[in-house]
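One protein chain is absent from this view; the other protein chains keep their places.
All chains are identified by letter, namely A, B and C, in their written order; residue positions are counted from 1 within each chain.
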Amino acid sequence: MKQTMGHSIAWNVISRIPSEDLKDRASGAHNEWREMSKKKFDRREFLKAMGVSGVAVTVAGCDMPSFIASQEGVEEVVSYLSPEEFVIPGVGVWYASVCMQCPAGCGVRGRIREGRLLKLEGNPESSLNAGKLCQMGQAGLQNHYDPDRVTTPLARKGGKLAEVTWEQALTMIEEKTGAGSSIPKNRFAWFTGTVSGHQGVLMKSHLEAMGSTAHFVHETINNQVWRTVSKDMLGLETPRLRFDKAKLVLSFGADFLGTWMSPIHFSGQYARFRSTPDRGMLIQAEPSMTLTGANADMWLAVRPETEGAMALGIANILIKKEKVDASALPESVLDAIDGYDVTTTSRITGIAGDRLIRIVRHLKDLSPSLIVAGASACGHVNGYQSAAAAMLLNFLLGNIGKTIEPGENFSFPQLRPAEGGTRDLARFAKAAGEQQFDAVFFYGANPLFAAPAHMNMAEKLDAIPFKAAFSQFMDETTARADLVLPVASPMEDWGTHVPAYQGDRNAIVFQQPLMEPLYPGVRGLGDLLLGLVKMRNPGPLDDFEDYYAYLQNAFAAIPGALKGEGGDEDAPFDKNLWNRVLQNGHLEVPGAKRSFDTKVFAPDVAGHRENADYPYYLAPTPRAGFYDGRHANLSWLQEAPDQITKIVWNSWAEINPSTAAKLGVEQGDIVKITAAGGSIEATAYLHKGVHPDVVVVPMGQGHEEYGRYATGIGVNPLKILDPLSDGKTGEMALYGTRVKLARTGRSKKLVKAGDAETQHGRKIVATITADHLRRTEGES
Amino acid sequence: MKKQRILGLFSDFDKAISVIVDIRQYRLPGVSVDDITIKSPIEHPEIEEILGERPCYVPWFTLAGALFGLVFGAFFLSAAQANFLVQPQGGKPVITTMTNLVLIYEMLILFAMLATSLGFLIGGRFMRRRSSLYDTKISLDQVGIEIETDNDYIEPVRKLFTKHMALEIREGKP
Amino acid sequence: MMAEKTAQAAKDIDETIAWARINADVLRSMENPRKGYWVALAVCFAIFMVGVAAEVYQYDVGMGPSNLNNPHMWDLYISTFIFWIGMSHSGTLLSAILHIFHVDWRKPIYRFAEAMTTFSLLTALLFPVIHLGRVWNMHWVFPYLSDRGIWPNFRSPLVWDAFAIATYLTGSVLFLYTGMIPDLAICRDNATGWRKKLYTFLSVGWWGDDRQWRNFRKTYMIMACFLIPLAVSVHSIVAADFAMAIMPGWHVTSFPVYFVSGALYSGCAGIITLFVLLRYFFKFEQYMTIPILEKLCKLTFAIAMVWTYLNLIEFAAVWYGHDVPAKEVLIAKFTGPYSPFFISMLLIGMVLPFSLAFQKVRRNPPLLLAISLLLNTGMWMERYMILAPTLSLSFHPYTWGVMWPSFVEIGIVFGSFGLFGLFFFAFVKVFPSVSMYEVKEMVYHRRRVVFDEAEEKLHPATAPATASASSEDGT
Partner (left out) sequence: MSLVRNFIENWSRYAKSIDEGGFHEYKHMWGMVVDLDKCTGCNACSVACYAENNIAVVGEDYFAHGQAMHWMRVERYWDEPDIGGKRITETQEHGASFIPMMCQQCNAAPCEPVCPVSAAYHTPDGLNGQVYNRCIGSRYCEVNCPYRMRYFNFYSYYETSWPSPLNMQLNPDITVRDKGVMEKCTFCIHRIKAAKDKANKENRKLADGDFQTACQQTCPTSAIVFGDLLDHDSEVHQLWHKYQTKLGTPRQEKENPELRGYRIYEHINTEPCVTYLERVREV
């Protein structure tokens, strides 16, 4: 049977077909189900397992519709006399899925032809990215076709990873963590990247089954600090930001066009924000230029760690000079602001007073505005305070409710992503250091690459008795695991995802396989998780043949009202609806309007710390190419020039020309960047988009083990970070590390696109003033 | 009447000249200036004076070649362009006179020169079998006078040659 | 004594020289090569092989190893192409011009000069081929009927090149060959064995009778007339490759003239080089005499001045034309990374020729050898400087970039000199490198002139009588 049908990818695109005879299995499942439904099975439990409990909409009690398992069998009978259209030679068909290149969760459409995935495009249906995609998204193809993927399970034998069969691999897991195993409660942990949707649900239930609560979620690039501030001041973690409504955006290092929250969504807003009439103005204050900064009307090289001070200074001028009504603010806040008059502020931040005043004028004139704070502002010991200070401005300028909206409630709390940041990395390092775990499973995270040297991650990992890596590639962490389980690429797998930052409409994004798995040896994450749960705690999920069946059940269990099919609360599994959702790639789930519960407090922004030995700040800025390093193995992104420096295939150090002059460094010289925690060397690229006190070494390169395109290229600035963290949230202070610079005397030709750095008087990028534009295209 | 050829070799050109002068003065029977061929190691434009103008058709070949090159070039180019499957434009006309002029010019010269050398080969009676009366000394430094006439007029010619100190005298069939 | 010596030296050729001697000397130069000859041949072959190896590698891998890159799509290949085309110029062109004006001192030296033309042309032909990304499709440049209904693009200066060079090659070969036929006859009469066969075939039955001489004279003159405009057009068309492009520094009206003068310049220098070498190796002192060498030097000097002038007005045109990119290129030539080449090129090309103004220099063959070699290096650099700076910066700043040729590229260029050497060495042993019959003519006419003068001096009154008297002598 497999032979006859194996040719068609129809099989695996529509569903994962089990090989044994369908009818038997169908009826078998049927009977099984009878058995199950006989023994009183707690529906609440079930709904929880389906990730849909605690739904705002009431769900009438009913039995689990019993035919689904058999339904599965029926739909697969596809006549091969009339092949599916995606089997017709020369006909390309688009299928919707989700982009997993970063946690933003944009919808994509993949072009399938002759069973091959050829191109990814944004899904126009998606309210998040409206058909658009960033370069990382485009490179998702290469992530799928990467020549260095792990194709079979590997187990450590005598210190080496050797191929094993899935049976052996699973038995290993069974021994270490299975129901029969002797692993005590709380000695097990998951270490993952952002996981959401039903995979998240299964992961939770696996953890419960393991009797553990240790789920470390690590994202080097995150916005935990901003979220915490929002939570504390607005009562909502992810209020909806409306750049398009703002007339002025003041961003403290928030690279919302590149890596911050949901870049493509914000890019769409940015386009509207920039379009006439009343075109918006963008002011970016950050120590080193990001993609967003590179598009700013006014760019301020603010001294690191003083963003908060700058915000307060602006508030001060607003109140003192521009007489903005500050009655809403409590006394304590006003006192805090009082200290920061123009001169003080410009002394602290190193920004000329007149420019501060100009900004304030603009802020006053152009309302509503939107003030956000991102990586470089939050990545300090006072990051939380700086972000709070920025948020304070939103209060002062009355942007809350105008450009910062509460948005709707998301109806399925369990499906929301388990979100993390760098705090979990530190926590994990600590816990692992204290030998708290007998077994740790890794998925979608690479702690060994991301962890600074001071964490001694390598030793700590080695100390863990059993490490299983659910991984698509052989990266640093995977290479140290005892067991490597090759997971399917996002283009081969089923799943549901819930973006942390929802677009204009809340939605569950559906991920479906765009083509047959490239390698027979890989398995979908969902299937693996399902298996793990079954293995550890047989029972509730046993009757699900595979993750696909589980998903369909879960889908059926979603209340009809939310599926937009009117009153029919207790809907059986509706294949057409299911297909429609797969076509759209997402299911929009309306939710109740949320509301702010505001609480303003005085941020305590300590200034920047003088440090004679290490005069400079190291800024390991994320760039939209390699992200946190997970894309360094994609040759397209290696070859795509960095947006700011146009350098390819390497690491570099961005230095301000004046600093370079002081050090006697010229472009192309290799500089030694020494921090307390170690030192790295990189080729210097000089430009004025860097504060003189800062040296930028973008993160993402410097992999020791990550396939042919990434291994041994560049350096990893994260390695030499100081053990600093934000006082309030515990997030690592990525931008707080102090370094000193030295020439090595050696130099290396920068491999970069573009020779001349300026236009030499040509009319290539012509620029006109905003007034000019208003004259010609303003409202008339 | 049997025709007969006789060749006399002379040490230098002046002697040869004087022979011809004599032939013209004393009117040897049966020998006219047109029967005389001078074979010399170098070019002597001045013999025209004695032998009289003799025709040379090379320039006509040249003219023909040039005209052919001109017409053929012009037609060939514009025909090729006109029947070009993909007609490359770049904002320019299909048949571009200005640029074609260059090529026509080249073709004119090419065919003119080919025709010229053709005319040379034909007009100079080249690629003939070597005549029995040729002597390698001619290519060295001696001047030969070859006269074609009837058997019985040969004698006086030989006398004349010897009179002018011919270094060597040969006879042969035509 | 001294005066007499100079008088002797002032003569282009000693007209008392016996004709047999001429034959003997020249024919000697063609037979039994000495060891030195074989060594030279071997060296040339080795050099050529270097080029071949490099080209084979490049053919196999692609154009990459030559270091060519996005702005620098052409580099040494094309500049060396222009160089060889330039070399090919003076030979035929000068010989033709001098022939038209009946300048008889051309006669001893034009043969090898024309050979130089032909062979440098053949060498030059390699480069457009080598620089093609897909050499194996080079024939698509030629117009032939194909059922695909596709033709070359007659608008492209590269196609003009193909036409012009083909014509020029045919023309100069015909000119060289036609002028050689009488000499080939001489060879035929003195040769044995395979040479006999060869020369018999090549001399197409030259018996030296008046009819042949008559046609020969006309033909040769006509060809000379055609070759002059042809040669000029060829190099103008090569110049068009650049002048027709819109690139700054190339889009210059004076380019064709500039190229032609440059070609003559390098060509003359080339002739001087070979002159000195042949004179030394084949002991041609009698024929390639110092006075002729001096005349050559003067000619070279004159052409050098023309070239200098055109160079300067080109600068002026660019400067006052005030086309920004062109100006940038000009400035970069003086200050940029290529400035060492450019400035030394200017020194060699503009200043060095003044040394030829000194008689001492003009009469010193070894020194002239050195100078002429230098001049040619300069001219080669000139060609390189026409390409590289413009390519390295043109309109679009983003794609500027300096590029230095790789060993593969240099190797191929190097090899081309070997090839030229091979051709030339083969030639001098198979064909007479001095035109015997024309030297004879030269001697003949000069002697005649001298004798007439002498008789004038002796008895001017009885001048007319002498003719008849001499005719009486015989009886």
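One rule holds for everything that comes next: a residue touches a chain if its C-beta (ideal position, glycine included) is under 8 Å from a C-beta of that chain, and two chains touch if they have at least 3 such contacts.
Just so you know, these numbers come straight off a predicted model, no measurement behind them.
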item	value
Residue among A:226, A:260 or A:299 that touches the chain left out of view	A:299
Sole residue of A:160, A:593 or A:763 that reaches the chain not shown, by the stated touch rule	A:763
Residue among C:107, C:131, C:235 or C:333 touching the omitted chain	C:131
Options A:107, A:268 or A:420, residue touching the unrepresented chain	A:268
For chain A, the residues touching the chain missing from this view	113-114, 116-122, 129, 131-135, 137-139, 141-142, 145-147, 257-258, 263-264, 267-268, 270-271, 274-275, 279, 281, 284, 289, 291-299, 301, 362, 518, 624-625, 635-641, 643-644, 646, 648-650, 656, 658, 687-692, 708, 713, 749, 751, 753-754, 756-770, 772-773, 775-777
Residues belonging to chain C that touch the chain removed from view	61-64, 67-74, 128, 131-134, 137-138, 140-141, 150-153, 155-159, 162, 241, 244-247, 391, 394-399, 401, 403
Missing-chain contacts mapped onto chain B	78-79, 81-84, 86-96
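The rule we apply is simple: only the chains that are shown with their structure count from here on.
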item	value
Rounded Å distance between chain B and chain C, as computed from the means of their C-alpha atoms	29
Whole-Å separation of chain centres (CA-atom averages), chain A against chain C	71
Distance between chain centroids, defined by C-alpha means - chain A, chain B (Å)	93
Shared-contact residues (touching 2 or more other chains) in chain C	none
Multi-chain contact residues (two or more partners), chain B	none
Residue ranges of chain B touching chain C (in the complex, touch as defined)	13-14, 18, 21, 37-45, 47, 51, 54, 56, 58-59, 62, 76-77, 80-81, 83-86, 88, 90, 92, 96, 99-100, 102-103, 105-107, 109-110, 112-114, 116-117, 119-121, 123-131, 134, 136, 138-141, 146, 163-165
Touching residues (chain side chain C, partner chain B) in the complex	18-20, 23, 143, 148-151, 153-155, 159-160, 163-164, 166-167, 170-171, 174, 178, 182, 185-186, 188-190, 204-219, 222-223, 226, 229-230, 233, 237, 240, 437-438, 440-441, 444, 470-471, 474-475
Contacting residues of chain A [partner chain C, same complex]	753-756, 758-762, 764
